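What you see is the complex with one protein chain gone and the rest in place.
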Amino acid sequence: MAKPRIMVINGPNLNLLGTREPGIYGDKTLEQINQDIRALADELGVEVAFHQSNSEGELIQAVQSCLDSADAIIINPAAYTTTSVGLLDAIKAVNLPTVEVHLSNIHAREEFRRRSLIAPAAIGQICGFGPDSYLLALRALAARLGAATGS
Amino acid sequence: MAKPRIMVINGPNLNLLGTREPGIYGDKTLEQINQDIRALADELGVEVAFHQSNSEGELIQAVQSCLDSADAIIINPAAYTTTSVGLLDAIKAVNLPTVEVHLSNIHAREEFRRRSLIAPAAIGQICGFGPDSYLLALRALAARLGAATGS
Amino acid sequence: MAKPRIMVINGPNLNLLGTREPGIYGDKTLEQINQDIRALADELGVEVAFHQSNSEGELIQAVQSCLDSADAIIINPAAYTTTSVGLLDAIKAVNLPTVEVHLSNIHAREEFRRRSLIAPAAIGQICGFGPDSYLLALRALAARLGAATGS
Amino acid sequence: MAKPRIMVINGPNLNLLGTREPGIYGDKTLEQINQDIRALADELGVEVAFHQSNSEGELIQAVQSCLDSADAIIINPAAYTTTSVGLLDAIKAVNLPTVEVHLSNIHAREEFRRRSLIAPAAIGQICGFGPDSYLLALRALAARLGAATGS
Amino acid sequence: MAKPRIMVINGPNLNLLGTREPGIYGDKTLEQINQDIRALADELGVEVAFHQSNSEGELIQAVQSCLDSADAIIINPAAYTTTSVGLLDAIKAVNLPTVEVHLSNIHAREEFRRRSLIAPAAIGQICGFGPDSYLLALRALAARLGAATGS
Amino acid sequence: MAKPRIMVINGPNLNLLGTREPGIYGDKTLEQINQDIRALADELGVEVAFHQSNSEGELIQAVQSCLDSADAIIINPAAYTTTSVGLLDAIKAVNLPTVEVHLSNIHAREEFRRRSLIAPAAIGQICGFGPDSYLLALRALAARLGAATGS
Amino acid sequence: MAKPRIMVINGPNLNLLGTREPGIYGDKTLEQINQDIRALADELGVEVAFHQSNSEGELIQAVQSCLDSADAIIINPAAYTTTSVGLLDAIKAVNLPTVEVHLSNIHAREEFRRRSLIAPAAIGQICGFGPDSYLLALRALAARLGAATGS
Amino acid sequence: MAKPRIMVINGPNLNLLGTREPGIYGDKTLEQINQDIRALADELGVEVAFHQSNSEGELIQAVQSCLDSADAIIINPAAYTTTSVGLLDAIKAVNLPTVEVHLSNIHAREEFRRRSLIAPAAIGQICGFGPDSYLLALRALAARLGAATGS
Amino acid sequence: MAKPRIMVINGPNLNLLGTREPGIYGDKTLEQINQDIRALADELGVEVAFHQSNSEGELIQAVQSCLDSADAIIINPAAYTTTSVGLLDAIKAVNLPTVEVHLSNIHAREEFRRRSLIAPAAIGQICGFGPDSYLLALRALAARLGAATGS
Amino acid sequence: MAKPRIMVINGPNLNLLGTREPGIYGDKTLEQINQDIRALADELGVEVAFHQSNSEGELIQAVQSCLDSADAIIINPAAYTTTSVGLLDAIKAVNLPTVEVHLSNIHAREEFRRRSLIAPAAIGQICGFGPDSYLLALRALAARLGAATGS
Amino acid sequence: MAKPRIMVINGPNLNLLGTREPGIYGDKTLEQINQDIRALADELGVEVAFHQSNSEGELIQAVQSCLDSADAIIINPAAYTTTSVGLLDAIKAVNLPTVEVHLSNIHAREEFRRRSLIAPAAIGQICGFGPDSYLLALRALAARLGAATGS
Partner (left out) sequence: MAKPRIMVINGPNLNLLGTREPGIYGDKTLEQINQDIRALADELGVEVAFHQSNSEGELIQAVQSCLDSADAIIINPAAYTTTSVGLLDAIKAVNLPTVEVHLSNIHAREEFRRRSLIAPAAIGQICGFGPDSYLLALRALAARLGAATGS
């Protein structure tokens, strides 16, 4: 039986992780986070792929492309969280189980970061745990997709 | 005398038409809709061209390029309808007769889809008639441009 | 087979068309517009009837009377667009396909004219094309009702 | 070395789990969820204790009592999420790492359920995964507290 | 056949009735009102029981306990009317026919008393008739439960 | 001694009762409801009269005419509930005991139906009990007017 | 030279003047006020005519009819002041100098009475002087129309 | 018998009248307006005095000084209309009949000019008649103070 | 003559004083503050009693019990300041002179802490002086109750 | 050791105290209040000085002048409480301990009087105790400044 | 040819520059800033004059006096930026090119400082550059007035 495939999509400025406002976002680079995700994916018996872009259009494209290539989505929409109707529509269109993650606790930041436009189309939201937000999301989806887990 | 040229611009996720939430958007693909538009354009004596993009920047570019290549615009801004000041500015800049169309009746959907930023720069808005929204817009523009119409 | 019957209902002050603020509403009288509608109705194979009133109560009555005498409704609620819960309820009660039209692009006018209370009960909304708004609505309904059309 | 102690606090009506609106909240009883939590706690090498109350005052008391008896808190404030300044103050006062959890995706429900007063005092928020929300929170805290984990 | 059982639940400060702001709430004590309710219940062939509390948690408990002991609920949530998500959730959870009553006409009082959080989970609301609000609610529920009525 | 006279005033679209959205409004016609009201009025020893209109002006007139012909008013303002300052002024002007009724629980419907402009001028409001709303209002007024009641 | 003609239009419930809430509106009847207006009109050399209606539609009609029969309008829109887009449109359509008057100082009453929808289409607003509000408006218009005045 | 004394108080920038935005405020200077007021005052048998200041503090002082020197006040608060709680308090403190006037129709101007903080403490408001606003106010006060009038 | 009796009521989390966020609330425990209050009460010739609770219901009860046992109330409603309609109602019901106190200056804290629901039922509010807020309130009430004071 | 110096600053219309709305503000004149303050100041071992002005600019100046002449400020900003950014800035600039006082309980008055712009720059706020508000503020500051107090 | 004259107007509390919150406003005194402005003015061939006041009325006067004595205005309205309709009106009245400046970046400060009432009457706004804000404004105006500049 094929392993479940999970696409991890990261939005704008996350390519700067490790350099950008470490007090808020931590000092791991995106590549280091992705390696941690890959390691846990192996353990849980799922496949993972990654996409990062600063462009809303490319992120919409990345979500759309999951129709053929993924069974579930982990998305950190970053700056597009509160404004992108297009990402919302794309997630509703592909209709795959999706988890929204954030490194920081967006509910403890500026007012304009607290309200996600995208969350209503997701299964759930995990925020505030730094890179662990991704790992928790991966476990949640693996459990849901019935992957063979090591725990 | 040259035929009037009308550019039909479609925004994000409309490339998925026919697959995406058919209960709301119908089951015709964008290509099938475009063929219907072409057929009516022939009948009405106007030329049509098409552009679809998920990227706000590309859509702005598409509107700008009409300065040299079109006499009027039909635009379905989709998810950018309520947020894109850039599309609004581009439409005001090219200063061509523009009709805003929507497949669904946006005034009967979620609150955040009801208020178009772009409509004030358009001649008018047509929404709720599925693919016929485009055909009605084409007729409206053809009449305005003085094309030879079959009706 | 009987021709589909479409009732065209016009709200307050539209009886003054042709004299009232022609910069906004054009210089055709309501009677001239109605003649254009009749001409297109003949071409499309549908019957049309007309009702205009300045009274909200009479307009509600006019919508109610469509239960027995019409298959679809074109309504320009004019000044009652944004306030009449009664017209909204009447349209929902008769449950006939209804198109809301406006001569001007209400989305480009004063704030208080932009939000239609009635639109959620309609199939769709067409605004901004002057008297052509009615003609486009007629085509949309004729297509939906399966009338024999000339185009 | 003593095992880290985690207090799991549940707010009003969660004692009805398994009977109440199963379409939204699932069909596991609170006792069954607690057993799952205990099982994972054993695996992760942490101790867990449980408190449920319908009373805001008792919940405040439960949080306060963690000062002496817990190293971290998992709280599902349920109906008090959006109104209880008292729980917010208690969590800030005990100053222990706290994770806010919800069974349902509160960001996809009624407007008045979406904004947590308590979240700004928490490390993070996990919602939408049913009973798994608690398990994910337990993992997040165990990792943070440096517990010996089985994964 | 067993008589239908109706639980009458009263919120905070209603224990002071007869002494508190008689200009607004009248001069009958809660016990006198309950006697009137009992008298009408006898006449209508229903059983009634009573619970008053100043504590939100106890009121939630009282609603929950109706699962086993009542067929319908009359509730005057008093000061918790506009703020208690917990009572709303409890009423939805027990899923029994519930009528919300108020002694005063809350729609004629301060702004913050006018909007009931609980009303959407009730069959209906009766307010402004003083102690008669309870009697009217009793009649409404008795009629609905098919009790043998004296009128 | 003359029987107390109660005027029952119904607003727009209530003449369609029984045909209009029965899921919300039930399947009794207005005439059938009026007969039930008459029957209870006989029992309670009060006289009733009825007026229905779709016109705000006529409804204002109907309220004004109560000055000479009624001792109390039951009014279902329907669509004018939330907008008619004129009905509010008329009710304050005639200064008769007035009960506002609604068939449906307006507090559980669309936002714009929840806030009555008229309620502050009424004794109280009864909503959500279908045709029984009128009967409960009749009882409330009969009790207040000291009519000879059968219960 | 023909005397200037001024139409005095009164909205809903003003027919009750003298009986209705005299503490707010005074104890003169509308007929007595009209006689005072007629007396001043004679003195100022202008003609006056009067129209009162409780119906928005009739008031719109009354404004429209001024196109042929009046040189200026004094209007007390009463309850329609804050809601009638139709009266606003009618006044803009006839394009005659119009003065809005109110017996009471609307700026010192309930919030919802303070904001006139109609005032932007008027020359000015006079409120708070009881029946003298009409007389002041008459003087203002007479001065503007160049009537022969006694002062 | 002493003549009634009326103080005319003008707020900031009104000293520039005749030069400032004549399209809005007309081309009469404040001195010319004052002469017209004096002339009418003579005719009406009242005394008038004048004060203009750009300073809120001085205007408050001017109102306070009316306690000893005036029987009524005409005030054009100009730019302080919508912000000066101090003028409101002063007018309430001196407790003299006060009329608020404006040259322009403030209800037809920018949003922030439409809501007067001061109007609730005045008898009434007259706006939109240019310098005639003062004359109408003078007549209204003279009538109220029982002055011997020439009309 | 009996000494005036003053009840000091403290809301949720104040039992933690001295440990909780000392930067905001200071380092005195509630017991130490109460001793200071007792000392000043002796000096001023009044009796004091104390009640602290985390439960809104108990606090309501405490206010109600003052009917029999106190002549005035000092209340620090803490987290219930901005939400408890029940405490507001209780204070209005017992109708005793009440002073609202806060340790911190609530007007300099988060937005949601600034607006007290309870203040309108109090004589006045004292905030920002740490434990001295209670002492100042005690002086204010002692002066009002005519106690024999040492100053 | 020099006595601490406290400046008492009073805003607009407070010079009218004793005459102005005594129901709200009491019947003591400002001079009488100042004498009471002086008497308590002597007792507490502090020096006091006084300044009253109706002008915002002068009040700002008065606050600024405290830099050289005072150790603390008591300010009743009166009508400038809710609007004066300038007073806020001045208080922050001089950076002296400042107490805001009000005679009336501003939290029980009109909405627009409840929110102080200045309070965030003060130590605390005391309102509702009439002239005693000043005395309580004096005690609070004397205690803070370490003055020799008589109590 | 006469040199262009530019009036530099400074609002409340700017006389304290150099002492007041240097973290925000810097440590140069207003006199030092003015010297820098004079030096650049010499270089650019323009004349400058200065006015500072804490009083809104004096600032209005200062703007008005520019009618005779200046060709352009640089204004730092400080605390009056967001509230002074009077300064707005004065600037519109004198109709001279005006630049609004701020030392700090008002768009990065408290919400209530961000929205300038005055900016719409200015050519433009420069903020955030400390004393350089004035120098940049001087250059902008000098360029516009065609002064002989040294750069």
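First chain written, first letter: the chains are A, B, C, D, E, F, G, H, I, J and K, and each begins at residue 1.
By definition in this document, contacts are C-beta pairs under 8 Å (C-beta built on N, C-alpha and C of every residue); 3 or more make two chains touch, one makes a residue touch a chain.
Predicted, not measured: the structure shown is a model, and the values here were computed from it.
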If the full complex is used, which shown chains touch the chain that is missing here? A, B, K
List every residue of chain A that touches the chain not included in the displayed model. 11-13, 15-16, 19-21, 53-58, 78-83, 112-113
Positions on chain K contacted by the hidden chain, ascending: 40, 43, 99, 105, 107-108, 114-116, 119-129, 132-133, 136, 139-140, 143, 150-151
Touching the hidden chain in the full complex, which residues of chain B are there? Just list them. 55-58, 60-61, 64, 67, 83-86, 88-90, 92-93, 117
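Here is the rule we go by: only the chains that are shown with their structure count from here on.
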What chains, if any, are shared contacts of chain C and chain F? G
Quick one: how many steps at least from chain B to chain K, stepping chain to touching chain? 4
Equivalent interface positions on chain J and chain K, same or different at half: different
Centroid from C-alpha atoms only, then distance chain F to chain G, rounded to Å. What do you get? 33
Would you kindly tell me how far, in whole Å, the mean C-alpha position of chain G lies from that of chain A? 64
Counting only residues that touch at least 2 other chains, which ones in chain D make the list? 55-58, 83
Interchain contacts (touch definition) - all pairs: A-B, A-D, B-C, C-F, C-G, D-E, D-I, E-F, E-I, F-G, G-H, H-J, H-K, I-J, J-K
